[in-house]
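Please find one structure pasted underneath; my questions will follow.
Right, chain A next:
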Amino acid sequence: MELLIKNGYVYDPINKIDGEKMDIAVKDGKIVESVSSSAKVIDATNMLVMPGGVDIHSHIAGSKVNSGRILRPEDHYKDVKPRTAITRAEVGHTVPSTYTIGYRYARLGYTTVIEAASPPLKTRHTHEELNDIPLIDKSCYLVLDNNWIVLDYLSQGEINKCAAFIAWILKALKGYAIKIVNPGGVELWGWGKNVESLDDQVPPFDITPREIIRGLCKVNKILNLPHTIHVHTNNLGKPGNYRTTIETMDAVGDLANGRPNIHITHVQFCGYAGYSWITLRSGAPEIAKYVNNHPHVTIDLGQIVFGEATTMTGDGPFQYILHNLTGNKWKNADVEAEGSAGIVPYKYRRKNMVNAIQWSIGLELALLIKDPWRLFLTTDHPNAGPFTEYPRVIAWLMSTKAREKTMEKINKRAKKRGVLASIDREYTFYEIAIITRAATAKALNLENKGHLGVGADADISIYNINPMEIDPSKEYKKVRRALKRAAYTIKGGEIIVKDGEIVKSFIGETFWVKPTMSKDLEREVLKEVSEKFKEYYTVSLENYVIGESELASSKPITVKTNF
Partner candidate 1 sequence: MIKVILITGRSLDQGISKELGKFSKEYMEKVAICELDPEDLKTLGVSPGQNVKVKTKYGEVIIKAIESTQAPHKGIAFIPYGPWASILMPPATESTGMPSLKGVEATIEPATDEEILDPKKLIKMIVGREP
Partner candidate 2 sequence: MRTISNVVCPFCGSLCDDIEVDVEDNRIVKVRRGCAISVTKFTKYNEERIYKPRINGKEVSLEEAIDEAVKILANAKYPALYGWSSTSTEAINIGVEIAELIGGVMDNTASVCHGPTIIGEQDAGISTCTLGQVKNRADLIIYWGCNPVHAHPRHMARYSAASKGRFIKGRKERKVIVVDVRKTHTAKTADIFIQVKPNSDYELLTALRWAVKNGELEQEEISGIPAEKIEELADMLISCRFGALFFGLGLTMSAGKARNIEAAVALVRELNNYTKFVMMPMRGHFNVTGANEVMAWATGFPFAVDFSRGYPFYNPGDTTFVDVLTRGDCDAALIVASDPVSGFPAEAIRNLAKIPVITLDHHETLTTTISKVVIPTTVVGIETEGSAYRMDAVPLRLKKLVEPPPGIPSDEEVLKMILKKLKERVK
């Protein structure tokens, strides 16, 4: 199948293309130099052309997401769309069904999404849901920092064995990267407790959160994994936690060698200054200053959008605190020897001072951090809001007027608690393309994603606005509307969306990493692991492993490790 996208204004930051009028040629799912005259032509004159969106952090599949669906029928009653000849029925606002997630991302022009937190023991469930999410390519991070076998090895200083175990588990359960969630704190939540700082002890393991983070950072280096460790910090959602966030970044500064070696996720939730909810202030300036001066760190926003949300994280203790704060129904689901999960429905209100400050913190981070290549746009879907609101966040980033309009409607006291009003930076289309496609693909080291160079996967989004004529600062509403429903979305060379409607549906690929490891190192570690399994787990080691045939469309990526 050949395709030619003519005369679009192309934004492809990885290849340094900033709004050039050019053609994009596609053949058999790949970007090519040129195509024959029989190629199907898409006239993209006066339109914005970008690589397909790449979302680095979103809760889209697995036991936590499904617990959210089961917990919240009220989230589904009013947001329904009957089935069509091509699409399955759609349902759900903040916790949509699997099919709905695939269609909505495709309509936004997104073609690759990563499930942000999968507990290993339930990763088979994650894959069964990923198998049912149409169109996008996808993968999942495995939550490993509160894993008893990891904690055993790290507290005994056995970095190499820990690396071998993590290499095995990523391969056995088909994951992509190491996810860290409130390290140590979630293990203590097994007893209803938590940690307060990076240096608290985590009994009975002789280890602290700092040592867990450093240990896993070293493991990440030994395994040469494509993505860095993906960290949800301690003290998330607690006033004054910006200090913990900076300490966490700094904890691995000495281990870095030029390339980023730590990613802090949904930093808005861990960018709070002050010491109580009443004295809450933005910690964004301090965090931005640190990130600007330390190239070893990347972050994603976790930007708040006012309205309904469903908070769901592996941070069990935080969700219990949120339950006690709000009185909203609370679901907790701990996982043996591995971690936890908590879900609390939540609504962000403009008139609520805390919510208004949270809103400005996210934007301040995006506007104060200078290097767009180390900053990714997320709403930690659905914690800070559904991913369908990305265009709204983009409008705030591209237009001070859009920000001012919202600031008029939010709680007045919030203005004095941050610096948003004083910032007049406005993102360009080029920078937006970086933080939503190029930088995320780079951070994930997906060489065929996030760009339109020859050889890349033909994942392309085309939006009906002329970047040369429109002034996003003033006409931010037009930008928002255009980005909400792509004129065309192309996935693997197939047109899947036209004028915001799904025109073709199929299942994308699930990619996962296969770290290389010597047979005897693997055998040695597995011998120890199977002993521990009998004591720690209620399932056998054999039934823990997920067969490649259980993935609808498996795409393993071999990774050359540095054992």
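Assume contacts are C-beta pairs under 8 Å (C-beta built on N, C-alpha and C of every residue); 3 or more make two chains touch, one makes a residue touch a chain; residues count from 1.
A quick word on the picks: all candidates are chains of the complex that A comes from, given by their letters.
Bear in mind the structure is a predicted one, so any value in this text is a computation, not a measurement.
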| item | value |
| --- | --- |
| In-complex contact of chain A, chosen from 1 or 2 | 2 |
| Residues of chain A that touch candidate 2 when the two form their complex | 61, 63, 65-67, 69-73, 75-77, 80-83, 85, 88-92, 95-99, 121-122, 124-125, 128-129, 132, 148, 190-192, 204, 320, 323, 329-337, 340, 343-344, 535-540, 542-543, 547, 550 |
